[in-house]
Structures are given as C-alpha cells and as structure tokens.
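Quick one: this structure, given as structure tokens, is what I'll be asking you about.
All protein chains of the complex are present and in place, except for one that has been dropped.
For reference, chains read A and B in written order, and residue numbers begin at 1 within each chain.
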Amino acid sequence: MKTKSLLCIAAALAVALLLVPVTAQQSRAAEPYNLGVALAITGTGALYCKDGVDAIKLAVDEINAKGGFLGKHPIKLFIRDTHTKPDAAVRATRDLITRDKVRTVLGTYSSATAVAIKPVCQEYKVLHIPAISNSEGITLTNFSPYTYQVVPNSYMQAKAVVLGVAALAKKKGWKKFVTIASDYEWGRSTQQNTVALLKQQAPEIKLVKEFWPPLGETQFTSYITAIMAQKPDFVIGSIASKDNVAWMKQAKAYGFFKKVPYPGSLISVIELILQAKTLDRGLVGLCRAPFFAHLDIPMMANFVTAFKKKYNRYPSDWAVMEYDAVYVLKQGIEKAKSIDTEKVKAALKGATVATTRGQLYFRKIDNQLSCSSYLGVVADDPKYPFPIYHDVVEVKGPDSWRPEKEIIAARAAEKKK
Amino acid sequence: MDLSLLFAQALSGLSRGMMLFLIASGLSLIFGVMNILNFAHATLWLVGAYACYTLWFLMQEHGFAVWVAIPLAALGVALVGWVIEVMLIRRVYARELPEQLLLTYALVLILGDLIKITWGVEDKLIARPAALAEPVFIAGVPIDSYFVFVIAVGFAVYFALWWFLNKTRYGHIVRAAVFSREMVSALGIPIPVIYTGVFVMGIFIAGLAGAIQGPVGSVTLGMDMAVVIQAFCVVIIGGFGSLPGTLVSSIIVGEVYAFAILFWPDGALALIFILTAIVLIVRPWGLFGTPMRA
Partner (left out) sequence: MSAKKLAWAGAVFAALLAMPLVLGEFWVLVLTEILILGLFAVSFNMIFGYMGQLSFGHAAFYGVGAYTTGLMMVKAGVPLGLCLPASMIMAGLVALVLGYFCIRLTGIYFAILTMAFGQLIFYIIFQWYGFTGGDNGLQGIRPPALLDGPWSYYYFTLLVVTAGVIVMWIISESPFGYTMRAIRDNPQRTRFVGVNTKKYMLINFVVAAMFAGLAGGLWGPFNRSLAPDLCNWHQSGVPVFMTIIGGPTGFLGPLIGSVIYTFLMAFVTGFTEYWPLTIGIVITLVVLFLPGGVWGLVERYGAALPAREGPPPEGEGGAS
C-alpha cells in the first residue's frame, strides 16, 4: 500500500537521523579538551556576551598555539546561544554536556540563566564558570562545588558602592535617596544588597522610593520624571546593558544628572566606549574589571595588546573576565596535572591563581574569586578615544565579600526550608 | 505632591503614548481593513530603527543626518512591507485566522534572524541631533525635547491619516472596504490593490515609528518583543480599525503607565493587561470600534 510504504520510509529516515549523531559521537577521540560556552548570542545580553566570546576565542587560540592544556590537549570550543532565557540555557547546557561531551561550561550572561544551569552542571559533574553574571545567589545558596565564580558578585559590588556612597554622603550631607533597578534577578539582588548595606553603614540616610523598570524597557521618561518628583539627594541605579544605555541617554536629555547625583551605578568599559561622546564627565561609576586599572600587570598588558590586535578594539570588563575564566581553568588543570574534572575541581579549591587582575584566590566556602570592584570618576584621557575612570578606588574582594558567618547562616536557613 | 510634577508625569505619559500610537496606528489600520493581525508589525518597526541607524551612520558628519535618515528609513521599510505583502500575505487572505496569525508570527522569527545577520548583535547608537539634545521647559517643567518632536510627529500622522480616510476618494474606498468587501468589489474596485496599498501604508508608519525610536536609546535585537504586545493592547482598547480609538487608547495606556510608575511602580505593566482584559470582556470591539465586526 502506498501510504504504508511512505510511512516506512519516513520511519527509516527518522531512525537514521537518530543514529547518525550517536555513532558519530562514539568515534570521537578523547584527546581534545571540549570546552562549552553558553552565552547570550541573542537577547538582552548580546552586547556583553560578544566581547566575552571573542576573549574566550583569543585565550583558546593562545593556549592551542602551545599545544593546548598541558601541552597535549587542544581545546575544542562549542558555543551555544542561551537566548538569555533560563529554559533555553538549560537545554543548551545539557546539549553541550551530553552531545558535545564538554568538561567545562563557561557562561552565562543573566543571573537567572546562571542559577538555572548550575544544578545541571553539578548533576553531570561538569565545571561551571559564570564569568559575566554575578548574582550572589550563584554561590550563596544551593551551593555547587563545581561552580567557580570569577566575577565580583552582587554583594561585593553593592558593598563597594556603599563604601563609596557613604563617604560621599557624609561629605555632602545627603539624607534621602531613591533606587531604580531593572526588574530581574540581578537588578533585584543588587538593589537589595545596596539598600541593606547602606542602612548598616549610614542608618541616617533614608530610602524614599524604589522603581523597577521591566527588563528591555526602551522608554524611561516616566521613570525620570517620577524620580525627579521625589526630589532625592541622590539616586542609586542597577540597570545593565542596553537598558542602561537607553536610561542614561534619556536621563541626560532631561538634564537629570545635572540635578540629581547618580553615584555608583554600573558603567562598564563597554558603556564608556559606546557612549564616549554623550556620557556626562564627572559621574561616579562602578565596574567589574576595567583593563586600564591593571595595565601594570604584564598579563593584562599582553591581553589588551593581543585583543586589540585581533579585534581592533579595547576589551570590556566582560572580555577580561571570560579571558580570566579560561586561564583559571588552565591553571587548575596544570595544578591537577590532568584534565579529569574531579581533579581539576579539587585543585581549584582555595587555589591562588594568576589573572589579568593580579594574584587572586578562591575562597573555600563559596568558590568566589577574591577579585576587586572598581569605582571611579568618568573623565577624558588623552590615551584613549573614550573616557575612562580617574581616581580609581579599588575595593578588594576580601574587604567586600559577605562574611562567612552569614553564608553559613543563609545555607542553614535554606536547609530548614 | 505639587501640580507641576503631576504635569511633568502627564507629559512623559503623553510622549510614551504617542510612541505607542505611531506603532499601533498601522497595526490597527491593517487589521481594520484587511482583517489580518500582523504579529510582525513591531519587527518591521525594528527594521525601521536599524535602517535609520545605517542611513545616519553613512551621513553622520552632517548635521542633517537624522532628519534625512528617518523618512528614508520609513520608505525602505515600506518597500520591505510591499515585498512581504506580494510574496506572502496575499496568499493567505482567503485562509483561516490561525493560519494568517501564524504566518505573521513566522515572519517575526524570520525577520528577527535576518536583522541579526544584516546588522549583527551589537547595539547601535544614533546620536541625537544637536537641536534636540537639551531639555525644553513647558511651564517650568522639563521635558526631553526629542519627545516634543515625537509628540508632534504622532499628531501629524494622526491628522494625515484622518485627512486621507475622510477627505480623499481613496480614503473613502478604504473605509468602505472596512465595512463590506463585497460591496466595494461589486463597484469594480480591485480589492487586492486596496489591500496592498493599505498594508504598505501601515508598514510605512511602522517604519517611521521605528526610525524615530532609533535615537531614543540604543537599537537592539529583541526590542520588538516587548513592544508588540503593548501595541496589541492599544489596538484592542481603542477598537480595531478605529483611528481616533487608537489615538485615545494610546494616550490612555501611556498615561496609565506613567502614573502607575508614580503610585504603584510594581504593577505598571500588569495594569495594562488588566485594562485590556476588561475591555475585551465588557466591550470586545473596543472603546471606539463598531460591534458589527465582533
């Protein structure tokens, strides 16, 4: 019968389709080191992630030029798009692990995707280095021994801002403030930490109102007028990526920054570059890994030169941190003398590593790198075609991270639930 | 809270509303006449923003760059709209609603990736024209001067459309087609030509809106997704195919959003959906629509 034969052919095709990739996988040699990257090639995070992916490629090329990890395991890169969505990120991660057999997953952009893929990596015993997203939730609760964080987390960044702001407030007599933060995991956790820490540091300063523009907001006019209506002494913002660009551009057009001080919001190197012409000089900004703060370290100087040579632009914070992530992995493997994930994981525990940001170490309790946060005043510099931070204040990791006592308490509370 | 601050909020709500109107008016026009709900409307709007960027980029040394880029981008998008109508939309006029919806949904996905292939993933920034860089003051209240321009364009589009639909022969034919395709085609007027014209016109307005959006913030992938649902809400509240309805509901949605931010920041977007649901339940044809189409 015609239909039956048609169906048979279809079934045979389906089976063939299934089997081909399976057999292809089995014949793959074990020698190369499969490295997975789960980043947002599209969606809200694409702006930051492109730099990250480029830096990873650069690091991989450098290492492969010397034969790969341990000189004999060339790195094979597998890059997947998380679409900045947790579900898609989980799918991408499982895909990387079960199909491409990666041993480490680098990523991700949004904190919500990072916390979603963390348990998956743990389950499959695969290392996970989230080098862009920095919600404290990644390392604080539901702790995974396979996750190593090389970004100053949201608590550390908040603490750095608070130290800076408290000093400014004392000097200028500021009494009340409002917050504006993107309505998603990172915005929320950063805002909460900042408010709580500021209350400890300077209890006399009052929070008047909180604003939560949705992620992906393109028009901030109504927020700008509403904030001005509150007549705050200063505003704390936690808005990232393209939303931050839209917000700063529109706020400036309202003459906002001339009226209301806006200290300590995230102005990463990419914003400095993109808004070179329009950014108000004199703003006090915060960033995670500015290359210009560490040009005295040879590793950073070399990285910047190589990055500039390859891509004809300066690396952003996100590039610096993804680059560090690859080299942290390299050092872990060298210390373990093996690419076996369990051994690398054990070798990285509490390890001191050389990064572009200096000699840093992983804290044992949460695998958080002791990296710094950076505050500074936006100002022009003859060396660059864009403004950089002057009077950089580097708040060291160990001075800003959450005390171990509180981490233990948070985990105990989680267990009770 | 004093009056001038409320006034400032109202002004920002108005500018938000007019931005929505520019997107929603084309959507409403197309649905009203052709009975096709165009999911891809906001994606074409985004194409407009990207096109504006490219044109501006080519001419950026000149002060007039943005002013030339905006209308050219709108025309370019209209051309894309024409191609889409001829190649795809035309084939599904006789089809069921779900298939039409799905086709335009598929267009969202296709266009989205084509944008990515064409323009890459980096955000595009268009510098504001110098004339609109500083705030203006209305009764002592500051407003971003670019949004004064947006509001002006919004009203200009409204009056141009109103004039076209009410005062010209073609406008009369289009309006007649809203009520009875059979009657119009019985009069010997070719319906497909009207449809193509209306679709291209709607997409032109979308492209114009997108080009105007360009210099507001940065132009990025995925911007269309947040906007398309809000545009649907506007069209529903105002009534499909009703021009004044779309204007009024755009302003309502803009103002509701602006004041929700002031008094209940967490619920601003939810309020819009609740408003839409209430309108659908109580008056499915919208505030200004006519029930005969429901």
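Methods note: a contact is a pair of C-beta atoms (placed from the backbone, for glycine too) under 8 Å apart; a residue touches a chain by one contact, two chains touch by 3 or more.
Worth saying up front: this structure is predicted, and the values here are computed from it rather than measured.
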- In the full assembly, spell out which visible chains the left-out chain is touching. A, B
- Tell me which residue among B:L5, B:M59 or B:L114 touches the hidden chain in the full complex. B:L114
- Task: Based on the whole complex, identify which of B:L75, B:L101 or B:L287 touches the chain you can't see.
- Result: B:L101
- Touching the left-out chain: which of A:A112, A:I180 or A:I205? A:A112
- Item | Contact with the hidden chain (one of A:G36, A:G52, A:G68 or A:P86) | A:P86
- Positions on chain B where the hidden chain makes contact: 35, 37, 88, 91-92, 95-99, 101-103, 105-110, 112-114, 116-117, 180-181, 225, 229, 232-233, 236, 266-267, 269-270, 273-274, 276-277, 280-281, 284, 292-294
- chain A residues touching the chain left out here are 1-3, 6-7, 14, 17-19, 21-22, 25, 41-42, 80-81, 85-87, 90-92, 94-95, 98-99, 111-112, 115-116, 118-120, 123, 135, 137, 142, 183-185, 188, 215, 417
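The rule is simple: only the chains that are shown with their structure count from here on.
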- Message: Report the inter-centroid distance (CA atoms only) between chain A and chain B in whole Å.
- Response: 35
- Where on chain B does chain A make contact in their complex? 1, 5, 8-9, 11-13, 15-16, 19, 116, 121-123, 125, 127-128, 132-135, 142-147, 213, 216-218, 220-223, 225-227, 257-258, 261-262, 265-266, 269
- Would you pull the chain A residues touching chain B in the complex into a rising list? 41-44, 46-47, 49-50, 209-212, 214, 216-226, 228-229, 242, 245-247, 249-250, 253-255, 274-275, 277-278
